[in-house]
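The structure under discussion is supplied below as structure tokens; questions concerning it will follow.
Shown here: the complex without one of its protein chains, the others still in place.
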Amino acid sequence: MAALTKLLEVRSLSKKFGGVLALDRLDLSVAPNDILGLIGPNGSGKTTFFNVVTGIYPADAGSVVFERVDITQAASRTVYRAGISRTFQRSRLCLSLSIFDNIMIGNHKRLNQGLWFNLMRRSDFKRQFEESYQAARTLLDVFEPRLCDRIFEPAAGLPMIDRRRIEICRALINEPRLLLLDEPSAGMTHEETNELMDDILQVRDRKKNLTIIIVEHEMGVIERITDRCIVLNFGRKIAEGPYRQVAADKQVQEAYLGVAL
Amino acid sequence: MAEAGQKTNAPLWPGLAALLLATAYVGTMLAAEKQRTIIALLGFGIAAILLAGWLRLLEPVGRSFADREDALGALSIAATLAIGGYFREDHFVLLLVVTVLLYSVATLGLNIQFGYAGVLNFAGASFFGIGAYTSAVLNTYSAVPHLLVLLIGGLLAAFIGSLLLLPVLRTRGHYAAVVTIAFALLLKTFLEVNDVLGGPQGMQVPGMKLLGWSFNDNITIGRLSLSFYMSYFFVSLLLLVAAFILVRRLERSWVGLNLDALRLDETAARCFGLNVARWKIIAFLLGNFLIGIAGALFGMVGGFVAPNNYTFADSLILVSILLLGGIGNPWGLIVATLIVVVVPEKLQTIQEYRFLLYASLVIAVLLFRPEGLLPRPVRRYFPGWRP
Amino acid sequence: MDAGLLAQYVMNGLMLGMMYALVAVGFTLFFGVLDVIKFSHGDVLTVGAFTALATFAGLRGIGIDYGPINLFAMLAVAILSMAALGMLIARLIVLPLRSAPALNVLLITLMLGTVLRESVRLFYPQGANPKPFPALLTQTSIDLGRFNLRLDNGLMLAAGVLIIIGLQVLLNRTKLGLAIRAVAQDEETARTMGINFTAVVLMTFAIGSALAAFAGVINGLYYNEINFSIGLYLGVIGFSAAIIGGLGSVYGAILGGFLFAGLQTIGTVVLPFASAYKDVFAFAVVIAIMAWRPTGLIQEKISERV
Partner (left out) sequence: MLLRSRTSTMLAVTLLAGTLVATAEAKDKVKVGFIGPLTGGVSVNGLGGRNSADLSVRLRNTDAKAKYEYELVVLDDECKPNVAVQVATKMAADNEIVAAATHYCSSTAIATVDTYHKFGLPVVVWGAVLPDITYRNKYAEVHRVNGTMINQNEANAELVTKLGYKTFAVIHDTTDYGKGHNQYFSEALAKKGGRIVGTFGVTADQQDFTAELTQIKALNPEVIYFGGLTPIGVRIRAQMDKLGIKAVFDGTSGIVSEAFIQGVGPLAEGVLAFREGAPTEKLPGGKFFMEKYTAQKYDNPPEAYGAFAFAAMDLILDTIEKVGPDRKKVIAEMASVKDRDSIVGKITFDDHGQNTVPIITKYVIQDGKFVEWDNSEYTSGKRKLPGQK
């Protein structure tokens, strides 16, 4: 089959909340191995876009096609199985669970979920467990070797940056084709953010086929890592192109209303 | 417990010592007759625990239980057998012990629903009752082998429970609570007004028979004579061990992880491929199944069932045992059951005040130690496993 | 069916519904301001009823035995003391657990209910036994064929309706009501509007508990008997009523209360088998409603930020 030019293709996607149009006939597509930045003022529909794509909210109109498969109305878990993982704006780790457990939650589709396997075939289970442990360790090692020794300790009490790292590991462990990052820099310092981005890029370079859509307010980040970005306002796409180009765009500057770009 | 830097497994002896002391203590408590002795024992017990905690003697115990659970589990079984053997002639003490064992099974079932999957169930006693009534009806009107009756009791509890699945799955939080509460009341009223099942009068339950051997006859082997409760004691212990292992393996597998995930953050869990409905159903049915089996056996032990045995208040007791012991920690549940069942029975002076005292106790725990007496430690897939 | 008989059933249903509604409103108020279920509510009702009874005995003791005065005194004492109790519970039990999971609050208040109930049973003289409750309202009644219209029932019904209307006025027309609704809407905004959050919560619990006390006295006057466990039953029904009505909505609670009473009455009339099944019927319908409308009849919006 012909090489795929568009990993994800979104056509005139719309989502209403009550009267408000959170997404208004949004067209968007991303090519394999690209990093697409999604920017726009608060409430412009960035997170809603993620939530519709990952099936948390059903779309009201339009279509979402991922690797030629229509996932517009698909349930969250189908979207995940198709190869899309995400992080959340407000960190959604299970703080009472260990770092390992949190990462394994992301590994769901690659773990044997059969009752009989889990309860009765303990030796086979142990093998799978040890494999997963190694995988989690290697991945975690990229982000923060320090955490590897504490992998069986609760995620609670870790600093924000570590939680972000674990969340990203949770999203990456199952080797998705598309990663949706929702404001990874939220609640972190400038340096921490940059560190995190370096790690992400490192992972991306290691496994060749990883495409990323990132929602971010830190324009520095966008500038550094995205190949292309899309600016949303009131759920509508108002500009598209390399960062420098959209940053210069009149409409965009108005939308941000003096927000320094 | 902090495994940070701990590279080798903790030694066995602290756990062993603790176990021996506990066994001795429980034995004395069960044997004690005089109110003064019992009160003294209780005071001593509490003081000892507090002291041990203050001297940091409990952490090593916790660690050796974490690393050497299999060994210590086996030893605990031995300890229970020792207690049973010691009181082989004492009907009432054995009945108490059996009650503790079977309630533990029931709370383990509740723990799957509630402690892991976070599915509220305020009708635990009702499902326990369904099991008990099953054995009442089948033992009276049918020749079904009694071991099979236990199984049917469990299945029936699970099946009747499945009638609640739709509302249970669709509702959340308080709304889910009302579903099970309504069911608890519904079932009790139903049993009361329904003549076929004896109405408020209840039913007699013929005792258990196994391979022609009747459990309700006292046992005499040569010169030593045993209470007929001894046979029930063995079966109950067997059941508890099985349930314990089941729950343990469940927790220490991807299944346990899934249940935790959907309890702690359903949305995130969905986004990582979890079939929330499936796992909630499994947890709810499995829990009720365990509760039902325990109920079926308890029905035969008690020899009598009546609607008033399975009220909403009794369901509350089960739930609060869970909280008292530390949600999600099977060891804690057993300890809590022991306390809730035995203490008021022995301490006649508080008989009248049992519900009052122990409701206050739960309030205190919720206010000052919300994670329970033995908080659930972070998951270890294989006790003592080290990379 | 004979009209008189029908009227009789309707009357019975209305009396029950009114009591249920009074309890349900309490639940929904608490939930509104704090998003918690205070399950000890029903037992507050019990304590209220027994307080009234004790007051009555006390007045008898000092020789005051004139119906209206006694009734007034009983209501006053019961309502005020329960309002105080409500505040106390909110302060000591509910507010400290705000951050804890909802389940803990549910459980702790369930246990608190047990404490109250058991305390009545153990510490009220002969508290374990049902207590005759004085019939202080007029006992005159008009016999209309098969319908026996009792003036006291009429009075109680009127009083109940007045109370509910009064509550509506309080919520919709007064500063306090505004504050309560503001907190119910959004705590943070309410705080920034300079509303004293704790004070509002305490007031809400006071009002709710006062309603419970009133319901308790009505219950006593209606049955001429109270016992330590009336609260458990009424509490559970009130909770169910509030839930099927839709938590957080006062109208929902009232609707739920009368709906439940209606179900019970209908159960007794139309069910082919023994009327004893009326509760089975009623609770089955409650479960069915939960399956059909998981957040109650008057839907409560659950919008989750992701």
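The letters A, B and C name the chains in turn, as written, and every chain counts its residues from 1.
The rule is short, and it goes like this: contacts are C-beta pairs under 8 Å (C-beta built on N, C-alpha and C of every residue); 3 or more make two chains touch, one makes a residue touch a chain.
Values in this document were obtained by computation on a predicted structure and should not be read as measured data.
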| item | value |
| --- | --- |
| Among the chains presented, those that the missing one touches | B, C |
| Sole contact to the chain not displayed, among B:Thr23, B:Ser76, B:Thr99 or B:Ser231 | B:Thr99 |
| Chain not shown: contacting residue from B:Gly27, B:Pro60, B:Gly303 or B:Pro377 | B:Gly303 |
| Touching the absent chain when the full complex is considered, from C:Pro101, C:Pro130 or C:Gly166 | C:Pro130 |
| Contacts of chain C with the absent chain, listed as residue ranges | 2, 5, 8-9, 12, 16, 126, 128-130, 132, 141, 143, 146, 148, 150, 153, 223-225, 229-230, 233, 264-265, 268, 274-276, 278 |
| Missing-chain contacts mapped onto chain B | 35, 91-92, 95-96, 99, 125, 128, 189, 192-193, 195, 199-202, 204, 216, 302-306, 308-311, 314, 317, 340-341, 344-345, 348-349, 351-352 |
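One rule holds for everything that comes next: only the chains that are shown with their structure count from here on.
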| item | value |
| --- | --- |
| Identity of the chain that, by mean CA position, is farthest from chain A | C |
| Centrality ranking, top chain (CA atoms only) | B |
| Intercentroid distance (Cα basis), chain C paired with chain B, Å | 35 |
| Centre distance in Å when chain A and chain B are each reduced to the mean of their C-alpha atoms | 42 |
| Inter-chain centre distance, chain A versus chain C - centres from mean C-alpha coordinates, in Å | 49 |
| Numbers and ranges of chain B residues touching at least 2 other chains | 267 |
| Set of chain A residues in contact with two or more other chains | 56, 88 |
| Touch list for chain C against partner chain B, complex | 31, 37, 93, 96-97, 100, 102-104, 106-108, 110-112, 114-115, 118-119, 122, 232, 236, 239-240, 243, 247, 274, 276-277, 279-280, 283-284, 286-288, 290-291, 294-296, 302, 304, 306 |
| Touching residues on chain A, where the partner in the complex is chain B | 54-56, 75-77, 79-81, 85-86, 88, 92, 94-98, 101, 104-106, 108-109, 111-113, 115, 118-119, 122, 125-126, 129, 133, 137, 149-150, 152-154, 170, 174 |
| Residues on chain B engaged by chain C in the complex (per definition of touch) | 120, 164, 166-167, 170-175, 177-179, 181-183, 185-186, 189-190, 192-193, 267, 312-313, 316, 319-320, 323, 352-353, 355-356, 359-360, 362-363, 366-367, 370 |
